[in-house]
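Of the protein chains in this complex, one is absent; all others appear in place.
On to chain A.
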Amino acid sequence: MLKHYIHQCVKASSCKHSLSVKQRYFHCSALNGVASMFRMPALSPTMEEGNITKWHFKEGDSFKSGDILLEVETDKATMDVEVQDNGILAKVLIEKGSNIPVGKNIAIVADAEDNLKDLELPKDEASSEEQSFSSSKEEVKPIVQDRETKSNVEHKSTSQANDAVNKSFLPSVSYLIHQYKIENPWSIPATGPHGRLLKGDVLAHVGKIDKGVPSSLQKFVRNLEVLDFSGVEPKKPSYTEDSVPVRKSTMIETLKTVPMKDEYITFERSISLEKLKSLLAKRKEKDAFGIDEVVSAMIGDALSISELSKVEPNSIESAYDLLLGAPIVKLKSSVSNFQPKLFPKNNNTKDLHKYIRDSMIGLPSNLSDYVKLNFSSVTKSSSNNVEFLDDVYDMLLGSNSDSIDSRINRHEEPSTTEDLTLTLSIKDNISKSRAIKFVDCLKSNFENPEFVLSRW
């Protein structure tokens, strides 16, 4: 946390600094005595770097607005760099050099009225700025999430941070913080969008309104922020079970929901293993993965994407579930409970469906109370669209030397392929949309194995 505050301070100081640079143009004397960095200018919109060929001024020289300070050579031409304001060239950081990126500090300049002797030279901010730039993306969230833990931080750093942070408060919040002399606004639970601290939060904090009001209002507003599914009634498909249109054999997407006697609902997906099999057939000894690893990664991926084992469903998901007629069951298991059953590495892809079935045994235990998986494999003739991209697989498997061999190998494969029919039975009270998502993800993963493999 402390680190975070320091970061904030760094940000604030660099902020102030840029302010001072602006103020230079107005000759505001308040911040006199601080010099500023002169950076490599971008002389054309596409310029990324340039060479310094000549400085027209020496250290200590003063210049006037419109003077040519230096010459810069770009890939297109040699150009003069004019200065915008009067000043003194305090220090030249890069006398001559090539391929200097735009934005790099090349000199230190001071205000025309400054006395160089008492001048406070700015530290090399480039590095700290880079840091703040690179880390700013990740920094945004923690500010919000760790609000509560921040109260433990030393008082000194907090009040320092307040100065930096106050600027981002809503006007009403700033006002209240000053009015009630709140020393650590970070400790106040925030109910605004993206964790923003709202007026109501501060009012609740100082006891002006009931503590529970902001959060119940937050709930109310959150429900408004998603589409209202309450009035939506799904239409029954226009076709009957028997007349389901037949599509390409490998792409059966039809979703059948058959309520069973013991309150289980069954989803069925036909999964084509063609692509995965031929991919696995191309594996070589040196490839560091076994079939079991591939399979368990695919299942784990589907589990987490479908959020089948997620604890708190978000409201739109629950609305969607409600729409499809299933109340939500909170599952306490986490995905990491899932331990795939493992097998020694094996190049035999014939038993692929066996691996898949066995891997599924490791589903989180309390999830398996709700979910049952059945497998049946169907052998059928190959749909003959085995136009697999050798170069793609080569790329994924990191070689392209023996593509001819593998091509031959592939043609030697029998012209039949085993499709796996995955049946997921769930209890009536589990989130239906997630179960569907799970099966769909699984199907997509098995049929497009390169996506999962590419992440390794």
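Here are some notes:
One rule holds for everything that comes next: contacts are C-beta pairs under 8 Å (C-beta built on N, C-alpha and C of every residue); 3 or more make two chains touch, one makes a residue touch a chain; residues count from 1.
We take it that contacts and distances are computed from a predicted model.
When the unshown chain is looked up in UniProt, the name that turns up among "Intraflagellar transport 20", "tRNA (guanine-N(7)-)-methyltransferase", "Dihydrolipoyl dehydrogenase, mitochondrial" or "Protein inturned" is "Dihydrolipoyl dehydrogenase, mitochondrial". Of the candidate positions A:70, A:177, A:198 or A:273, contact with the unshown chain belongs to A:198. Across A:50, A:185 or A:214, the residue that sits in touch with the chain not pictured is A:214. Listed by residue number, the positions of chain A touching the unshown chain are 170-172, 175, 191-193, 196, 198-201, 203-204, 209-210, 213-214, 217, 220-221, 224-227, 229, 232-235, 237-239, 244-245, 247-248, 251, 253-255, 289-290, 292-293, 296-297, 300-301, 303-305, 314, 316-317, 320, 323, 335-336, 338-340, 342, 344-345, 389, 391-392, 395, 433, 436-437, 440-441, 444, 450-452, 454-456.
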